[in-house]
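Quick one: structure below, then a few questions.
Left out: one protein chain. Kept in place: all the others.
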């Protein structure tokens, strides 16, 4: 199936392999008239760029984005925005060995089972570089949502056993692990060093908070806002779990603890006294912050010896060398944020047709055609 | 948006409200020539029928299904299978009060915010009865997958703090809580009784294991098998979290622990020595069992007093009476199973076009037209 | 594939066979808060009901519609509107013979080729009765569009060689052939009588005019408004051609004749001096009336002898008896109108997200939430 498209109205299609000519995305359905520049995109891409700390792959890539269509005189035209990042540091000679065996924890075997063969260079389409397209598109969604007062903050909540104990938004950019707690970040760095010494890797938890979302986004039944967020987040390579609000803790709670009471805010609006729900009720945003977490597995590429089989079915032992992150979570924060914002942008556009009154006002007031 | 459709090729559309005339589903894209009867569907529906134990609502409903189309001379014709369950016990007089205030933990407020008003009778479209359509469709998917040797088992893994400690498949049907551990079930019953005495409710965790899935299902990038499972499961009303394989535990693990080594099985096939991945790698099934869990929140309808606001914005105190389950998880097991099987059935059909060789053989061997 | 769903936001799913239990449709995505009753639907269904003249099948069907969901206290709730028409006059004994041979001009053979067998009773899913679901949904779209000042008129433009020469909107309902020219209708009746005497049938052309459509509906490239209209109309059983504006005549014209000059109307708006385009330019509505035509083939069921083969591959001669229209076009006018209005309703909702300014105004002015 054609599995590289995401979204209904704000729709993206990504393409590209780790060691092919480049990675790209087509963003279709972004409203017209929005200022957009390559700088907007580059700021997001820089957050996932490799080689920025000792905890990320040392692959050399500028990851410079080029906008090829859909922007005219600095503004989106409403037609598809095509963006490309050409690969520079391809070094495919490094990867010859993995053509013939199946790395544990990687998609080598499943791609062969599905397609009969695979682009084995650097993981091909299943490489983490695939997320460049998501992040470039996420930057467009972020810019769009900012126009409506919606903002997002995403950070590493835990690395291995080290969890954050305090929250300082400014700290997130001040340590290489994107943690909002400098002390925890230092401890996590120690932990990662020991992982690396042991030729091992670590998992982590990412948390994302989205503010400014009006009540009403998402649809009952299958297109629940949290259902679409779950799909968006689980579609990221190494993610193995998703929870919203109290998440799995809710399964251990009682109703009297888990329910959020409604209240009237100072402005007369309806609010909640707590946010156990994480911002959705019945799959529709309730006006509170959206809060969710993603479980990210340890980097599967480790240099300690592992047992596996080759394509001939022979059992062998391998150890993987080369440029690999000992932890995925920190670099994945911007990917999680991108996927979340793409989901919200789509839900926000989908919501405009929910009520006859608003459709009628829209066309009567010529919101669609201000001339 | 039209949010009541799920699936790409094996596609379902559900409709109906708790206290409307009925609940139904249209299953489109089920292959032709499969034996199907109302009994096949009824067996699944009976697993979610109310009134079967003291832990479920005492609403009286036969939940008898009728097939209206798509089956001829006992076999599916390839055209849409329309199924309906007419509501019997509507008693809408019980629900007059909730028309004017917002129940904590329910979708009353978010429906009003989205649509301007709502069918307040018994929760309308956001009622648990909406899942009847999912389960009827799930029964069709189950029958289809059984033809290909794919089976599924779903059970309550924990209720509040009580977790299963052993696994006995036969026990699942022998206790009212669908737990595969009779001792745990007894303890959970005690726990639920105390919840009910305290006018409270409890959450739980559901686990689902699917066997017999060939390697290769699911697509890279956005249509990963686990991403679609996550969406399917989070689309169920009370679910707040999803994890596959080791799930959130993977975030605390090291790569050397989390990776599954490949091995050669006795039949010469490629297998894995462990299943930390839960049956997918890179979003594509790896030939192992699919294993995932869903976190189900406590029933939000509790009879202890709660603070909330009414439609006029006044802060009030309410207590909810009537027929409500103190725990959602056990009755939701068949809903989780249904959504999982619908996802797998769709992935299985989507996978048939992945390789040129198989498409060519298909048409050359006239698999499409055996005459 | 699941081929019974139409539309993106205003989305319908139909089901049912000619001689099954009933025919139905689920309309999902209709905005909430619109008054809707079974009478609204019935008025449309009555326009396609059989047995109303000597030129339509004498099958006895009340075609009484029942709304099963999605309407509460007389208004749409924004959730799926499920509607059913139960079949009464099934008389499947009449149709036993066609189980074993392939009627020329019918889908008997192609259904067998695709699905391996078929519900042969009265054509099963390929019967004209399938359009009941389309018309019921079309009535909902019509009601919605009327709220926005959009209206539609559809009529028979020609029957066999008899073409209308004048246009009188009131005449359409005053003759059994839905022609806006009473003289032409009389001639067409004579022509049809001779067809019936010769055990033959006739084709015809339907024309549809939609007024009140704002400029801007439809999208560039694949989702052009006229492309979606073409699909909608060709999806009706007996339609073999579609043209918009000057249509095929444009292929014989020169640019200087075919181009419509723009002008300024009295109100200062931009209009056109002519409408050769039929209301779209570049696939987007230009503010003029949408005008298109559909070519409808002759009824394939004729009682004169025809050569064909049976399932065993033997060449045989058959003559089809029973209740059949000698002309399809007049009864199909309401089907054409329904499909056109469903297409327009969808395009109208899809268009609301085209501009950043309008999205921003929408959310800023709380059009989405007037409280």
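For reference, chains read A, B and C in written order, and residue numbers begin at 1 within each chain.
The definition used in the following text is that contacts are C-beta pairs under 8 Å (C-beta built on N, C-alpha and C of every residue); 3 or more make two chains touch, one makes a residue touch a chain.
Predicted, not measured: the structure shown is a model, and the values here were computed from it.
Participant: Of C:37, C:53, C:88 or C:110, which sits in contact with the chain we cannot see?
Facilitator: Candidates C:37, C:53, C:88 or C:110; residue touching the omitted chain: C:110.
Participant: For the chain not shown, which residue from C:36, C:85, C:295 or C:341 touches it across the whole complex?
Facilitator: Considering the complete complex, C:295 is the one touching the chain left out.
Participant: Taking the full complex into account, what residues of chain B touch the chain not shown?
Facilitator: Touch with the absent chain occurs at residues 8-9, 29, 31-34, 76, 78-79, 144, 147-148, 214-216, 220, 348-363, 367-370.
Participant: List every residue of chain C that touches the chain not included in the displayed model.
Facilitator: With respect to the unshown chain, the touching residues of chain C are 1-6, 8, 14, 102, 104-107, 109-111, 113-116, 125-126, 130, 158, 160-161, 195, 198, 200-205, 214-216, 219-224, 226-235, 237, 240-264, 268, 270, 273, 277-278, 280-287, 295-302, 304, 306-309, 313-315, 329, 350-351, 353-355, 357.
Participant: Can you list where chain A touches the absent chain?
Facilitator: Against the missing chain, chain A presents residues 1-5, 7-11, 13-17, 20-24, 26, 28-29, 32-33, 66, 68-70, 72, 75, 77-82, 84, 113-119, 121, 124-125, 369-370.
One rule holds in what follows: only the chains that are shown with their structure count from here on.
Participant: If more than half of the interface residue numbers appear on both sides, call it same; otherwise different. Which is it for chain B and chain C?
Facilitator: same
Participant: Using the average of all C-alpha atoms in each chain as its centre, how far is it in Å between chain A and chain B?
Facilitator: The mean C-alpha positions of chain A and chain B differ by 26 Å.
Participant: Name the residues of chain C that each touch 2 or more other chains.
Facilitator: Residue numbers touching two or more other chains: 8-9, 29, 32-33, 78-79, 369-370.
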